[in-house]
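The structure that follows is given in the form of structure tokens.
Here the complex is missing a single protein chain, while all its other protein chains stay put.
Let's look at subunit A:
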Amino acid sequence: MIMAILVMAGIGLMLGIVLGWAEVRFRVAEDPLVEKIDKILPQTQCGQCGFPGCRPYAEAIAKHEADINLCPPGGEHGVRQLADLLGVEFKPLGAGKEPKPKSVAVIDENTCIGCTLCIQACPVDAIIGASKQMHTIVANACTGCELCLAPCPVDCIHMEVIHESVGNWKWRYPVFPIHEEAKAA
């Protein structure tokens, strides 16, 4: 009897030590959930969700402090993916959060006074320029977050929608007329 108790206690102690050691040795520094949520977010860093960037929003979602339907650039597809990941019900995007067509910022270089305010606002360093020098936007790096529009004192930045071109064209979803009669009429 005593022997059995001692054996069980010994095993328990040993496992406890191993687990305790593993806890210290293999500690995960960051919440892996945040990482996964951040991967789904579109990384526009636009702040439309009310958080200063995608990562803070991901952290807030992970802590259940924010809803999953606050990210317009992610669209419905993004919300669906978040719902899948977190095991919660899908929610349509909140009011006033309709996704806009994808666009890039364009600086009117004749009007730009070289104040660098937009450079400071750009979350992805997609604006090139220096004080009292003309600025320009690296279109490939621009996420279309619109954060540079407000700081510009001369309103020389506008958003240009990325139109469909041969380069980014997608095959359409096949659709057919259901009623042949409708076509004839």
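Going forward, a residue touches a chain if its C-beta (ideal position, glycine included) is under 8 Å from a C-beta of that chain, and two chains touch if they have at least 3 such contacts; residues count from 1.
The rule is short, and it goes like this: contacts and distances are computed from a predicted model.
S.K.: Considering only the chain that is not displayed, what protein name does its UniProt record carry among "ATP-binding cassette domain-containing protein", "Ion-translocating oxidoreductase complex subunit C", "Group 1 truncated hemoglobin" or "ABC transporter permease"?
M.R.: "Ion-translocating oxidoreductase complex subunit C"
S.K.: Could you tell me which of A:34, A:126 or A:156 touches the chain that is not displayed?
M.R.: Within the whole complex, the residue contacting the unshown chain is A:126.
S.K.: Tell me which stretches of subunit A touch the chain missing from the display.
M.R.: Given the touch definition above, subunit A has residues 38, 41-45, 53-54, 123-126, 141, 143, 164-174, 176, 180 touching the missing chain.
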